[in-house]
Structure formats: C-alpha cells, structure tokens
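Sharing a structure here in structure tokens format.
Only a portion of the chains appears, each positioned as in the full assembly.
Chain nomenclature is as follows: A and B, assigned in order of appearance, with residue numbering initiated at 1 for each chain independently.
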C-alpha cells in the first residue's frame, strides 16, 4: 500500500517535499528525485533513484505519483507528461505561466477523463484557513459578506517585477478566497501606493461579496499573512501564528518569520499526507487544474486592471463538467 | 480661573458632557443647561441655571464657553451664535448637515478673525489613535502608505438610511484619517455588499496613500472600531479595547460594547479637559470648523460616489489662512 513518489526539482520547495515524504508522510516512499544537476540529484536522492531528465522520472515504473517543484516555466509541460502517463501529480503553483497554457492542461485532463492533477495551493490545508472555512460553512458567522486579506513579504526578491506581486503572490489570495467563500470572482480593481507597493486589490464575487487584499512585497517587518472573514452574524480571523510569547528588553510579543516556509510548514505537510492518501484511496484533494487555471487567468486580468485603475469585469472560461 | 460652561442639549451626549464637566473635568464649572423641555432642563441642571432657549444660554453672562449637543440640524446655527457672541464652542459632530452650511460657519469664524470653534471629533483624543499618531510621527513605522479602518456597529438604528452610514458614521474615519496621516483626501470610491451594508470605501491622499474603510452598520456582534496604519518600516494598530480577559463556558476573550459610548469614554473625557484648558490658556485643540467642513464635504461626495461605483476625484474648497 506504500505509494512510490518521485520529486522533480530540488530547490527550496523540492527539498522540503523530499523531507516531508521521508520524515512526515504516511504511506509514501520517496523512490526518485530529478534535478538537471546530476550531482545535486544524487545527493538529495540518497537511496532513491536519481534522474536528470524529468520525463524519464515520470516514465519510470517505480514512480507511481509525481511531485513537480521545478522552475515555473516547466510546470505545464511536465504536468501534461504526467497526465499522458496516467500518473497523479502534485504540481507547485502556478500551474502555468499564462492562462492559455493552463487551459491546455485543463483540456488534456478533461480529455483523459479523470482527475490526476493537484496544484499546490497549500493554504487550503493550513489549519487557520481550514478553521475559518469550517466556521463559515458551519454557520458560526452567518452569510459571508466581506473578506479582508493581508499578504506581506519582508522584502521582494531582486528579480521581482511589479506584475509578480500579482502573478506570484496574489495568486494565493485568488485561490484561497474562492475556496473560503465557495464563490467565483467577477470584478477586480487595483489601488497602488507610490512606487506600486503595496497594492490594495478589490474583487467582487458572483454572490456580491467583497474581497479586499493588501499585497505588500516590501513590508520590512517580516512575513505576515492574515485573513478576516466577515459574516452577517460575526467574524472569524487568524490568530497570531505563534506558540509562545516572550518578554524581553521592554518588549512583549512574538517573532515573525522571514519568509513563508515556517508559516506554512504544517500546510505543506498536511497537503502531502492528504495527496498521498488521495492517490491510493481517492478522491482528489486540493486545488484542481481548473482552480490553477482560474488563479492564473484572474491574475493576468488583475495585472491589466492595475494599468487602468478601473473596476474591471473578469472574462473567464466555462468550467468543464470534470470539475463540478 | 474656573471656566463657566453651558451645555445645550441633554440627550445621550449632552448628559455625558454634563457628567464629565461635573465629575471629571478640571477647571470647569457647569453653570447652565438648556433643553427645549423645561422640566428636563431643570432636572439635569441641578444647581446650575436651566434654559429652554439656547440663544439665551449663549447670551448669558455667566456662560463663558458653550457645549452644543442638541439635534444635528441645530449645530450650525448655534455655532454661528457662539461665534457672534465671541464665546468658545465645542460642537458635537457633524458641524452642519451640508457642506455649504459648514462652509458658512467657517466663513463666519474667518470673519471673526480668531478660532472659537472645536468640532467634537473625539477620536483625536482617544489614547489608541493618539499612540498610533505618535508612532507614525515619531518615525517608528516609517512613511505611512496605507491605513485600514474598520467601523462596525452592532445594529443601525431604525431611522438610519443608507447615506447615514457615510454621513453619520464614516465621517469619523474621514476626520481621523486626515489627522492620523496629516494628509488630504483626493479620491474616493465605494464597493457595496448586497443590501448596501457593509460598504468598503477606498480613499487616496495627496501623498498617494491609500485609506481603506469597512463601514458595517449591522455587524451584529458588537460595536468595534479598529485601525491599522501601515508604514514602510512597520505597522501600528489598536490593541483589543479591554482591561480584562475572561475564561468561562469554554470561551476565552473579552466582551464588545453595544455602542460607542464605553469605547470612547476616555476620548470624551480627555477632549473635554483639553478643550476647557484651551479656552483658558489656549491654543485651540481638536477638530476645527475647517476640519468639520471637510468631513461633511467629503462625506457628501462619498454618497455620490456610492451611486456611481467609480473612483471619484474630490472637489473641495481652499483652506483659509486661519486654519494653517
């Protein structure tokens, strides 16, 4: 019953997935690792098989399921190869660099006739977001009317461009807002502070709800993701993400992480366990290829709306039956 | 050196001002109370003089300074009478029901040549807002780029209409945002949830800052005002407004007040002490007539922007030298 998993890519996320499969995932065995750098592949693989060609890893008989954590530009092509091979795949976000390419993955999966793709929008497995959704769906706060999101990075990487605040960071809020509200976005609008950072992005849903998101790439003080869901009877929001509070040098409080890894470590672990389990006993879990398409397609249109500053109606494909 | 103060109006706020003057204000004596209902005026006045005609109170020689807490429609007229009498006046917000009328008060004060009017935007004296401004002005969070405001009422009064969410409630955020940021608003835009409640109002300042405000008149769970100021180096926000935390019946936390009075009791007290002191030793404190005009003028244009849904440039008068 142990699932043989191959991991493509050994960067920050690839290495974390390898660690999770080895140390914290039930019912899985790491059987293959791929990296363009053969020495790196071998070093990370340990007693698993090492590959430099990702297509060879996907084709390998011992590999029953694939994790894709290679550079973004390769995601769509490798996911298509997994679909062709009939193997379940957990692909890091984004599913593709453009909505058109993402839609081709969707179409291939539809043609294959069954769900094989999970996109790694791991926030759906974060205990805080899960508790918020449970509160909403359980009726604790009444009908949702407004969602406040905050997404702050300590500092944008050097290679970040303005659009990446949307296509790389804000895509998380697109996915998690759709998931939390069980609703689809219909309009977007962007206000930008001087220099284009932070952005304040306002979306509306097909149920008339408002989704407000601050995306601040250079918030300086630390990595901080927050969400508050406002309902007609009450609200639910994230508690401070810490296990301890410290008093020291006139200060009371807690520390922020410098990046997203510590904040979402549990989410990645829970996602991996749920995905491995879904590969063996089903049903599919997490964000689908269709969810991946929508995140990318909406992000593209947010970038366009950033240029005009106007409230913009979204134009999106029709969801295939496979995802209903 | 004791200041003789007369209070016009004995409703919720008038009665609170009377109490503050009697029990918690240094250097003041309550010398007169006015209410259209003579019995009510006498009952509240105690050993102070009772009036039914507010103009008679203003004219009375024992009254050195006036607090106006009568119905909104009377504010501008009574404030003009105080200016004419040369007596300092603390007028409850709003200064006037329309921007035009507010501007007439401004013009009268300019003509009088000296500052006599304080408008009771008491949040400027709230310890939490004051600490936020001190943090910003002291450089603790770097240059301000974004301000998140939340203004939730448990339930709108029966007589509330949609526009009142703006003209009665949101005016507070207009004033406090200008004060916190030391900036002027240039554009407004409104997103509305189904039924027009809550509103999400976005303003931009002449320094390019973004001010986002949720106004929720029927938030159900309690009265809750929150603000978070985001700077380039950090943020400062209100702490939970409570002195104690309770564990009981599986619950940890604190209670919300049902309305604004407990939340801003300290602000009203500090405002009254500061105003009384300013009447005797100057300089003027709190929101000026000009600030009162701006709050009302911006609110009017937010109401118009609510109808169009579009980002709207504000059109405002030029500030007279008296307020610089």
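Just so it is clear, a residue touches a chain if its C-beta (ideal position, glycine included) is under 8 Å from a C-beta of that chain, and two chains touch if they have at least 3 such contacts.
Because the structure is predicted, anything quoted here is derived from the model rather than measured.
Here 2 copies are displayed; the structure file describes the full homo-oligomeric complex as 4 copies.
Criterion: only the chains that are shown with their structure count from here on.
A separation of 44 Å divides the Cα centre of chain A from that of chain B. For chain B in complex with chain A, the touching residues are 142, 145-146, 148, 189, 191-194, 198, 200, 202, 204, 207-210, 212, 214, 216, 218-221, 230, 232-235, 309-311.
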